[in-house]
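Can you read through this structure? Questions will come right after.
Missing here: one protein chain of the complex. Every other protein chain is in place.
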Amino acid sequence: MQSDELKQKNLSASLFAQKSGHALVVLFLTIWALLVLFPFYWMLLTSLKSYSAYNAEYIPKFFTLSPTLQNYADAFTAVPLARYFINTVIFTVATTGIMLFVIIPAAFAFSRLQFRGKDLAFMLFLSLMMIPNELVVITNFQTITNWGMRNTFWGLILPSVTSVFYIYLLKENFEQIPEELYKAAKVDGTSDLKYLFKVMLPICRPTVITITILKIIECWNAYVWPRLITDDEAYFLVSNGIQEIRENGFGRENIPAMMAAVVVISIPLIVLFLIFHKKIMAGVSRGGTKG
Amino acid sequence: MKKNSLRPWLYLLPAIAFLGLFMVYPLVDVFVYSFEEGYNSASQTYFGTGFYNYSYVLHDPYFLQAVKNTFLIVMITVPVSTAFALMISLGLSSLKKLQELYQTIYFLPYVTNTLAVGLVFMILFKRTAYSEGLVNLLIRFFGGSSVDFIDGPYWAKMFVMCFYTVWVVLPFKILILTSALASVNQDYYRAARIDATPKWRIFFRITLPMISPMIFYLVITGFIGAFKAYSDEVALFGTDLNSAGMNTIVGYIYDMLYGNSGGYPSYASAAAILLFAIVLTITCINLLFSRKNVTV
Partner (left out) sequence: MKVVLQDLTKIYPSRTRKGEEVRAVDAFTFEIPDGKLVGLLGPSGCGKSTTLNLISGLEAPTKGKVFFGEDDVTALPPEKRGVGLVFQNYALYPHLTVRQNILFPLQNLRGKEKLTKQEMNTRAEEAAGLVQIDALMDRKPSELSGGQQQRVAIARALVKMPRILLMDEPLSNLDARLRLQTREEIRRIQRETGITTIFVTHDQEEAMSISDLIVVMKDGVVHQIGKPQSVYDEPVNLFVAKFLGTPGINLFTGRVQQETLLIGEEAVLPVKGCADGKVIVGIRPEGFIPSEHGCVSCHMERVEVMGRDTSVVSTHPCALNEVIRSIISAEDVPNAASGVIRFEIKPNKTYLFNPATEERIRFTGTEQGGET
C-alpha cells in the first residue's frame, strides 16, 4: 500500500520534472525566436517613426503611436533607392536566366548523353567546386576591367552565371529518371532536345525551381563582386546602395530613413521566403551553403 | 554513334566557356600574379619574379591584424555556433506543434541581406552622442557601464562581430542538424527506452554518434566559411575596415585590389594564396581528425 503510494508520488514527480523541463525548452526556443525576429521588428518600427520622434527618444520606445510613411518617401527621393532596386532586379533576373541556360544543357549532357571523355570532364568539373571565389576574383576583376566592362551590367553578370554545384545537383536529379523513359521516347521518335524539355525538365521541375530560388537569393545579396566592379552609383545593387546610404546618404544620422531603405530592400526576399519556405529549406538542406 | 560525338560538347560549351574564362584561367593567373614583382595595373608591366609579394604581405601590419581578427572569429564562432545550433535543434526535435513555425523563423536570417540587417545591428549596439543604443541601455539597466560596440574598444567590437556572425550562420546549421536528427531511426530510441537508458546516455551514445557526420560537415564548412568572413564586417563597421582595426584576410585582399588603398593585384594574389593555403591546411587537419573520431 505504502509502496504503491510512493510509486505514485515518484511517478507524478518525474512527470512534473518532464513537464517543467519541456517548458524550459519551449522558453529557451521562444527567447531565441524573439532574438531572431527582433532586428526585423526594430527595422520596421524605426522606419515608421518620424525623424524628430526618433531623435527625441533617449530611451527608444518599443512601439510607435504615430506611424509615418515619410521615411519611405525620403528613402526614394533623397537617395536613388529605386535605381538600386531596379538594377538588382535586372541583375538577378539576367544572371539567373543565363545560368539556367548554361547549366541545364550541361547537366543534360552529363546525365543523358554518351561521349568520349565524359567521366574525365565531369571529374574536372567537380574539382572546380573546391576553388574558393577569393582566389579567382582578382583575375576576374582584371579581365572585366580590361574588357572595359566596369560599371556595366555585363561586367556584373558574366562571372556569376555558372555554378558547378547546381550542374551537379541537376545532373544527379536527371539521372534518377528511369532509363526506360528515354528508350520509350526514342522508340516514339522523340529528339533529345524535345525529351529534355517535354520530359526531363517537367519531371525535375522541383529541383529547377529550388535552384532558381537559391540563385535569386544569392544574387539579391551579392555584395563583394558588385562592389569591386561598380563605382558609378547608376549601377549599384542594393547591397552597395545600402552601404552607400550608410556612409554618405541622408546626412548620416537620419536613421529612420535608413531603416526604411533597409525594409524596402529586405522585403522581396522575405516575401519569396514566406511563399516558398518549404522549397527553400529543403533545397538548402540538400547541400546549399551560404552564397 | 560517331556522327553525334560533337553534339554533347555543344551542350557543354556554354558551361565550359564560362568556367574556363572565369575559374580555370584566373586560377592559373593568380599564381602568376603573386610572383610578379612590382606589377603595375595601368601599364601591365612588372620588374621581376620572386617571393617579394609574399614577403611584403607577411610583413604588412594590416595583414597581420587581419589574420589575427580572422582567426579569432573562426575560433570563437565555429564552436559556439555549432554547439548552439545543436542545442536549438535538440530542443526543436522535442517540440510538436510549434516545430515548423520555429524552424521557419530560425531560418529567416538565411534569406535576408546581411548588409541590411547588419545596419540594424549596428544601430542597436552603437553609442552616439544622442543615444546610448538599445544594448547599452540594457547593460545600464542591469548595472553595467555602457561601452561603444562599434567605435569602442577592440574586445567590444570583436564581441559584436562574433555575435552577428553567429546570428548569420545559425540558420544553416540549425536546418542541417534538425534534418539530421529527424533522420535518425526512431527504433533506436524505442529500443533505448525499453532498456531504461538515461537521457544523457541516449544523447551521447545514440544521438551524437548518429549525427556526427553532419556535425563534422558543419564544422568543416563552418571553418571554410568563417575564414572568408568579410561582408558581415563591412555591414557593422563600414568599408574602411583597416582603420576600424576589424579587417579580415578577405577584406585585406579586396582592399589591396580596389578602393582607397587598392591597385596592387600582386599583393592581393599573394594574400589570396596564403588564405587558400591556411584553409586547405585546416581542412586537412579536420579531415584527419574526423577519420579517427567520426562514426559513419
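In this document, chain identifiers A and B correspond to the written order of the chains, with residue numbering beginning at 1 in each.
Just so it is clear, a residue touches a chain if its C-beta (ideal position, glycine included) is under 8 Å from a C-beta of that chain, and two chains touch if they have at least 3 such contacts.
On a predicted model such as this, the values are computed, not experimentally measured, just so you know.
The absent chain, not drawn in this view, touches the displayed chains A throughout the complex.
When the omitted chain is restored, the residue from A:130, A:184, A:234 or A:275 that touches it is A:184. Taking the whole complex into account, chain A touches the unshown chain at residues 178, 180-181, 183-190, 194, 198-199, 202-203, 205.
We take it that only the chains that are shown with their structure count from here on.
By the touch rule above, chain A contacts chain B in their complex via residues 22, 25-26, 28-29, 32-33, 35-37, 39-40, 42-43, 46, 55, 57-60, 101-103, 105-106, 108-110, 113-116, 118, 121, 125, 128, 131-143, 145, 158-159, 161-162, 164, 167, 217, 220-221, 223-224, 227-228, 238-239, 242-243, 246-247, 253, 255, 258-259, 262, 265-266, 269-270, 272-273, 277, 280-281, 284-285, 288-290. Those residues of chain B that touch chain A in the shared complex are 1, 4-5, 7-9, 11-12, 14-15, 18-19, 21-27, 29-30, 33, 41, 87-88, 91-92, 94-95, 98, 102-117, 119-121, 123-124, 128, 130-132, 134, 137, 167-169, 172, 175-176, 179, 221, 224-225, 228, 230-231, 234, 238-239, 250, 253-254, 257-258, 265, 268-269, 272-273, 275-276, 279.
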